[in-house]
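Left out: one protein chain. Kept in place: all the others.
This part shows subunit A:
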Amino acid sequence: MAAPKASLHLVAPVWNGGTRGIGGLSRVVAPEGNQKKGRSLLQFLADRFYDVEALRDHLLRKRVSKVHQKNRPFNHINQRYGPYVAGAYFILKQGGAVRFQGREWIRPNQRGHFSLDFLKLQAVPVEAVDASGCAINYQGLDSLLALKELQSLWLQRCPHVDDWCLSRLHPLASSLQELSLAGCPRVSERGLACLHHLWNLRRLDISDLPAVSSPGLTRILVEEMLPSCEVLGADWAQGLKLGPEEQPRDTAGPIPA
């Protein structure tokens, strides 16, 4: 049972919050080395004082509840404007981008503001969603699953998308053609196994998934599972080691055919 790398994610931001609270340490978003030193100082104090431990736990809980708050459904918008507008609003609020059928991409600007012109597009289905880097999680997918004509979904580098979320994607099976999961730290081959529900999928991007144990083999198995889909992922020869008689010739990559 290896500890997933997500544990580091949880600790470093807590350090940032903790320094602001404790006040004595560096206020700048420090480079890696300094972060580790700061983290160990907080850890050192937390091991010795109950107050610091309680503070650290409180900050962690606040972080978790912030993610929950971001993923709450907008029921009043859903009732008033319909599921497409509610889903679009949800994505835009999280910092992602949305494209309605026949229109251009709507993105929030640097400060997170976006125009509310799309509120009149109640009957226009949403075709593409770019939720890259958003803090969308299992609860947040409720808003996405209501978009019945969604064709393209990009979930690159989403820190809270995991195997459980992938098992929820089956209602989009009839329309979803493109799915990108590149760089999601919590997606493993177990979640990829339930993508076979998406029989309409034409493009799937599963590159750079750190939690997948054997990326090359997983890509082959996913290709077999979804025969009409183009799978972008790790090269099948990535995990292979050169044989002893072939090693001196070419150290850059596998032996060319």
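Quick note on the criterion: contacts are C-beta pairs under 8 Å (C-beta built on N, C-alpha and C of every residue); 3 or more make two chains touch, one makes a residue touch a chain; residues count from 1.
Methods note: contacts and distances are computed from a predicted model.
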Out of "Glutamyl-tRNA(Gln) amidotransferase subunit C, mitochondrial", "FAD-dependent oxidoreductase domain-containing protein 1", "TATA box-binding protein-associated factor RNA polymerase I subunit B" or "Proteasome subunit beta", which one is the UniProt protein name for the chain not included here? "FAD-dependent oxidoreductase domain-containing protein 1"
Touching the hidden chain in the complete assembly: which of A:41, A:124, A:182 or A:221 does that? A:221
Identify the residues of subunit A touching the omitted chain, counting contacts across the whole complex. 1-4, 6-7, 10, 43, 46-47, 53, 57, 64, 138, 163-164, 166-168, 170, 189-194, 196-197, 213-214, 217-218, 221-222, 224-225
